[in-house]
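Left out: one protein chain. Kept in place: all the others.
Which chain is which? They are A and B, in the order written, and residues in each are numbered from 1.
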Amino acid sequence: MADSAVHTTEAGDDPSRRDFIHIAAIAAAGGAVAAIAWPLVSQMNPSADTLALASVEYDLTKIEPGQQVTINWRGKPLFIRYRTQAQIDEAVKDDSAQLKDPESDAQRHKPGKAQWLILVGSCTHLGCVPTVGGGEYGGWFCPCHGSVYDTSGRIRKGPAPKNLVVPDYAFLSDTKVKIG
Amino acid sequence: MSGHSTYEPKNGVSRWLDQRLPITRLVWDSFVDYPTPRNLNYWWTFGGILSLMLGVQIVSGIVLAMHYTPSASGAFASVEHIMRDVNYGWLIRYTHANGASMFFMAVYIHMLRGLYYGSFKPPREVLWLLGCVIYLLMMATAFMGYVLPWGQMSFHGAVVITNIIGAIPVIGGPILTWLQGGFAVDNATLNRFFSLHYLLPFMIAGVVVLHVWALHVVGQNNPTGVDPKSKADTLPFTPYATVKDGFAMSVFLILFAVFVFYMPNALGHADNYIEANPLVTPAHIVPEWYFLPFYAILRAVPDKVMGVVAMFGAIGVLFALPWLDTSKVRSMRYRPMAKLYFIILLVVCVTLGFCGAKLPDDQVIPGLETFKVMDSDLNSFVWLSRLATLYYFAYFLIITPLLGLIETPKPTPETIASPALSHPATTPAGAAADAEKKG
Partner (left out) sequence: MLRKLTVIAAAALTLAAGPALAASHAEEPHDIAYSFEGPFGKYDQAQLQRGYKVYREVCSACHSMKYLSFRNLGDKGGPFYDAKYPNPNDNPYVKALAADIQVPDIDTETGDAITRPATPADRFPHPYPNDFAARAGNGGALPPDLSVIAKGREGGPEYLASYLTGYVTPPKGLTVPAGQYYNAYFPGDLSSGWQTDRAEDKKDPPPHGGFVAMPPQLADDKVSFDDGTKSTAHQQAVDVAAFLMWAAEPKMEQRKETGFAVMIYLVLFAGLLYASYRRVWRNESH
């Protein structure tokens, strides 16, 4: 915009000094626009109250062996599965199988708590909620596009690229778990 | 002014586009090469400032709407949510709330500039009318926006203003119910006000396009009110007007920032931080400062219907102004009599605003005993607003038409450049302007 002004003067004026002031002004305007853009972008991030509600506690005594409960965590389903010994054995056996996203069963539960498998219940393909006990591996089956997970929540068949996600969680006691 | 286009596409792509959609040509002709009178003063920068403010309000408003809940039960809480929990929510809300005041401040200066320099006179009548339409839309938008936080002032302001419709004889009642979506201002009213508050700014933007279009057809007025006659009278819009507008905008933004960051609630009312309660009216109900003069006119008239007529009439006379003014001279710079009455009008408008903020029966001069005229003491704000209202209408309906017929204006310059040329530090204007063209 300003450069049409720059070519208009008589000789004798140092052109670099003349340019500088216009360039600085335009750069400052650009900087201001960038600074204003940040709050406008940042406001779309989760607000403070949303972040504050991000962890939940759950009492595990309510779950029977072989059963799974689904709770709401950050607006998404969270699977808490009380695995039977047979299901654990099956998962450990497959540690050596050909896996799309290789992970051992031991990496997917807390040490000494192999019976408790806690997973984010959304398919790593496009986010549908897999049904428990479906598919040929006895784990989960996603009805949307046919992804099959085993009893460790690992992807075994279908379009999903990754294993079901294990969230951050900690055992507060033997029967109480805090997720997030 | 919309003469021959000087746009020359510089490369193949812009030539290709120019033959299919000459949008760069339009921008070039309107905002780069557009000839601008060389003598525009700082009062002319408020047009640019207003476009900036419209942009600020639309952008901050769209962002606020992402977090706001338009319901009677959730609106106040959602505003507090914005202020406390949303990232930079406080900044965005204070910008939007104070932005409205800044917008009105700029529009009033812009309108008064048009009044003083005769920018409404032929051939700029349509330009002026479009401006009046924008102002009306702004008032509607600001009023509905003020209702949205659902505080006590929001609610009772909405009650009072919607009840104005009830002043219409016979059909007023049903229309009021239709407008409120119930028998009182409630959830339905709030929800439709939110919808319209979101819609109207885009209508304003549309009328602004027409306003700028009309401006570019007839060309800008200037402080002398004399039409540009040669190239010596004008300069290209860019860089001359753009850099001046830019500087004025940055100064305006400093004032804006003082309000947003250091006195964000100074222009508001404490009562609006109390959640709406239909059962209790605040002790002292007043509109935002930019509506105070109209509020004073409304209260000045002792009759409900006539009060409403007077209030809308105060805006109505602005629409009629191009045909009320009989003067052959545009700028009041050469009309000493008109200048005097204009200054009185200015004082009267501020007085009306002051009266609007006061209780009608309070004394203007404390302790002074006078006598009762009609229904109130002469030393009261209601009488002050009556006198001011009379002058307001007299200015447009009597003084302006008469003055053009009886006054003797001072001689006006032949051209814009002629008084400017007497400026000591100037090279011959024609030469300078020609040099510009080559750039």
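Simple rule for what comes next: a residue touches a chain if its C-beta (ideal position, glycine included) is under 8 Å from a C-beta of that chain, and two chains touch if they have at least 3 such contacts.
Everything numeric here is computed off the predicted structure, so don't read it as measured data.
Partner chains of the missing chain, restricted to those shown and counted over the full complex, are A, B. Of the listed positions B:A75, B:A142 or B:V260, the one in contact with the omitted chain in the full complex is B:V260.
Here the missing chain is touched by one residue of B:Y198, B:W213 or B:F354, and it is B:F354. From the set B:V251, B:I315 or B:L340, the residue in touch with the chain omitted from the display is B:V251, counting the whole complex.
Along chain A, the points of touch with the absent chain fall at residues 2, 5, 8-9, 18, 21-22, 24-25, 28-29, 31-32, 35, 48-49, 51-53, 55, 62.
Within the complete assembly, residues 38-43, 77, 80, 83-84, 90-91, 94, 105, 109, 235, 239-240, 243-244, 246-247, 250-251, 253-255, 257-258, 260-262, 264-267, 269-271, 273-275, 283-284, 286, 288-290, 292, 350, 353-354, 356-359, 362, 420-421, 423, 425-427, 429, 432 of chain B touch the chain that is not shown.
One rule holds for everything that comes next: only the chains that are shown with their structure count from here on.
Averaging C-alpha coordinates per chain places the centre of chain A 49 Å away from that of chain B. By the touch criterion given at the top, residues 1-2, 4-5, 7-8, 25, 29, 39-40, 42-45, 47-50 of chain A touch chain B in their complex. Those residues of chain B that touch chain A in the complex are listed here as 32, 59, 63, 66-67, 81, 84-89, 91-92, 236, 238-239, 242-243, 246, 435-436, 438-439.
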